[in-house]
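Of the protein chains in this complex, one is absent; all others appear in place.
On to subunit A.
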Amino acid sequence: MEDVLTELPPPSRFFLEELNNFTPPAPPVPSPFILLSNPTSKTPLQPSLFIIAISAPSLYLLHHVSPKTLIGTFILPEVPSSGNSVEPSLKDKSCNLYNISHGGKSVIVANFQYSVSSERSHAIAKTLIGQQIIPERVLILDSVQSRNFRGRISTDDTFAMKLETSVERKGIPLLKKLNYFPSGSVVEGLGAALLGRCQMKNIKATLCVSWPESGGSVTSIVKDLLLKDVLSDMEVKIDADGEAEGLKFGHTNHYLDSELYT
């Protein structure tokens, strides 16, 4: 049971320093940037679809998609890369960029294998979309944040929902069978920043939030969405057993996720 004295306030309430005009700002940090494997690549890159994986199930599945080509990485300067392996690994704290091509269609995938603060999300979204990468359509795969969900939710439930930009809603949606995220609940962080950026830039985009945050059943749902709706015409396969391995991946290990261990 949480300690009522020290537990975090509910998300609609403020910490005192959030309401203080004179709280000093955080020290400035260098801007994030995209590093392409081939520096002579023609930019901006203009994929027909840009998939950004944030949730554990999507990271796991897109890591196992083939065929795909590593084309670069997204660098957040404050995230140390020490301890990352030479070949892409799910254990790395990295955000690799991959290209999947088929029949003239190009899909770029970004696998965000580190967590980012909400305060940093705006800068990341601005760098990722609309500068070196100008996609026709964006799909963001994130998780429901239970602290921001105003309905009844339990780890026994498994579902996925969506939010879309106005221009995505005007046409045939990418994810046809999902219900909309209910009014009154919100999504914050990187997924929200990315969808917001797409809305302002008039880009077709969908934010798919799944629940629970990890596990075999939710991984199966996301795998289904990827193979049947998103990548159905791309001749790809996902070399992963959604039920068994997805169950193992994504559970937070507080010790191994610490920056002390590299």
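Keep in mind that, in the parts below, a residue touches a chain if its C-beta (ideal position, glycine included) is under 8 Å from a C-beta of that chain, and two chains touch if they have at least 3 such contacts; residues count from 1.
What we mean here is this: contacts and distances are computed from a predicted model.
K.L.:
I want to check something: the complex is missing a chain, and I'd like its UniProt protein name from "BRCA1-associated ATM activator 1", "Ankyrin repeat-containing domain protein", "Transcription initiation factor TFIID subunit 10" or "Proteasome assembly chaperone 2".
P.N.:
Of the names offered in "BRCA1-associated ATM activator 1", "Ankyrin repeat-containing domain protein", "Transcription initiation factor TFIID subunit 10" or "Proteasome assembly chaperone 2", the absent chain's UniProt record gives "Proteasome assembly chaperone 2".
K.L.:
Of A:Val79, A:Ile108, A:Leu207 or A:Ile238, which sits in contact with the chain we cannot see?
P.N.:
Touches the omitted chain: A:Leu207.
K.L.:
Touching the hidden chain in the complete assembly: which of A:Phe74, A:Phe112, A:Phe181 or A:Trp211 does that?
P.N.:
A:Phe181
K.L.:
Per the definition of touch given earlier, which of A:Ser58, A:Thr73, A:Asn111 or A:Thr165 contacts the omitted chain?
P.N.:
Candidates A:Ser58, A:Thr73, A:Asn111 or A:Thr165; residue touching the omitted chain: A:Thr165.
K.L.:
Considering the whole complex, not just the chains shown, which residues of subunit A touch the missing one?
P.N.:
Looking at subunit A, the ones touching the missing chain are residues 12-14, 17-26, 118-119, 121-123, 125-126, 148, 150-152, 162-166, 169, 180-193, 195-196, 199-200, 202, 207.
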